[in-house]
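Structure in structure tokens, see below.
The complex appears here minus one protein chain, its other protein chains still in place.
Up next, chain A:
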């Protein structure tokens, strides 16, 4: 039986370093090539030696698909393609291709320039790697080679995030990447058609969470900002540069517009500006509202949000500042925080999760006195708020996607093992399909039952159609006669037997069944035959019955002959002969006016063929 094998090199029962190998129909595909945020050593990147010890990856992989631009999905890309060596096609969507190098460059800068690591990929490598990328459009079917085709679906999550449908023959796999089933202010919801894949590989970050409506969150957020501004306070929102930052920008921008507010909003400059440019460009990847209104005004051309300058932090009056990075552990956001922490009118809003040890985490836990470097302490008087704006599907969303795609098997990645366990149980219970959750390096094998397409010759089909009723009943299979020809390198052909014989250069062998029936009839042979003929003619209406001059009666393909037996001229021997095609034949010779000897011969004769 054919099999599909899935091996996570990363993201198996884990978050980060997404990298999944799929073997399907003799093709090897790598899905995502990410890095792990938590490590600084070799564990940071997937273990490519799993694929091949020595030699280039190109020989073992048919293609690589990147789902979106987050570093845990594309961070190892230059390392893999340039340092390990991979020259095959790399697929990603247009926005991902545009934004991904910005992030990679930023990542490289931090690692090499700030942390001083050596043996890391260079800017040139990033450029070279991006040259190998083939961009994808939504719902565009791309033929990787003759058999392998991929198709991207919208996934929400971040700009350009895609789910991919990978298909070889009739076997298929869907990989979701990260996705979001609830639309937000700048992105739509993930959508997939009923493609019924053999395996659906889904992320499961929020496997055990059902989230509250986004409206409450948004409203709370806006209300807090608004109140603070009205009091004359300053609001600091530490964010990471891409993804949620744009969401919050849109949210505040529209709110400012609606409420006619005048207080300035600033965004710390840097890579955001570049990224915003792409956001403006890829309008088709955003949600309904932005797509519909961009002709009048592109929502990413912010009216109220301006670039931030260091000196603005000391300006009097209310303002809102977005600053990187998101956890207040370094950089501009920390500087601004230090300036503003002393005033209770001010506010800091943490829009995401904070890792332990960062200042963000400390203040969220209610610490009001912070020790800074140089033994100085900082009194935190400003208000600290927490708002979760995460763009992953929650448990309900995952279930909804399963319902949409109707997969035959389910495979969970990108989540914690304990949580997956729960979701797995739920999926198996609700949909009664198998669900797998392999760990890193563990291979899951799923046997498939692919249908084999066979070409049928039109003539044969028409002929067989004509035999049956007018309309084929879709619910009932129909049997038909034909010959299956399997040749090397040619797809299967179903043809009529004559044609098959011709093609193969074989002679036709006729196979006929015969049987003798004895009858008592005083008439002459010719007479008997004629009587049988007339009788049959009266009984079998709608069949062609012929009486040939050479003393035979032919009913369709059945031949009937009569001869007297040698001993008794009254005993006639009826010779019936039929070909093997005639499957079931019932002959009624009932009421044939024969002077049959009582008991010796049936005057009601039923002949059935052996088939």
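Throughout what follows, a contact is a pair of C-beta atoms (placed from the backbone, for glycine too) under 8 Å apart; a residue touches a chain by one contact, two chains touch by 3 or more; residues count from 1.
Note that in this section contacts and distances are computed from a predicted model.
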Quiz prompt | Missing subunit (named according to UniProt) among the choices "Peptidase M16 N-terminal domain-containing protein", "CCT-theta", "Integrator complex subunit 4" or "Golgin subfamily A member 7B-like" | solution = "Integrator complex subunit 4"
Self-check item: Per the touch definition above, residue among A:40, A:365, A:447 or A:538 touching the missing chain
Solution: A:365
Self-check item: Contact with the hidden chain (one of A:55, A:317, A:342 or A:425)
Solution: A:425
Quiz item: Which residue, A:53, A:288, A:377 or A:507, contacts the hidden chain when the whole complex is considered?
Solution: A:288
Practice problem: Out of A:231, A:277 or A:403, point to the residue that touches the absent chain in the complete complex. | Solution: A:403
Exercise. Identify the residue among A:182, A:202, A:276 or A:496 that touches the chain left out of the display.
Key: A:182
Practice problem: Spell out the interface residues on chain A facing the chain that's missing from view. | Solution: 182-183, 185, 188-189, 191-194, 208-220, 222-224, 226, 254, 257-260, 287-289, 364-366, 383-386, 395-396, 399-400, 403-404, 419, 422-423, 425-426, 430-431, 466, 470-471, 474-475
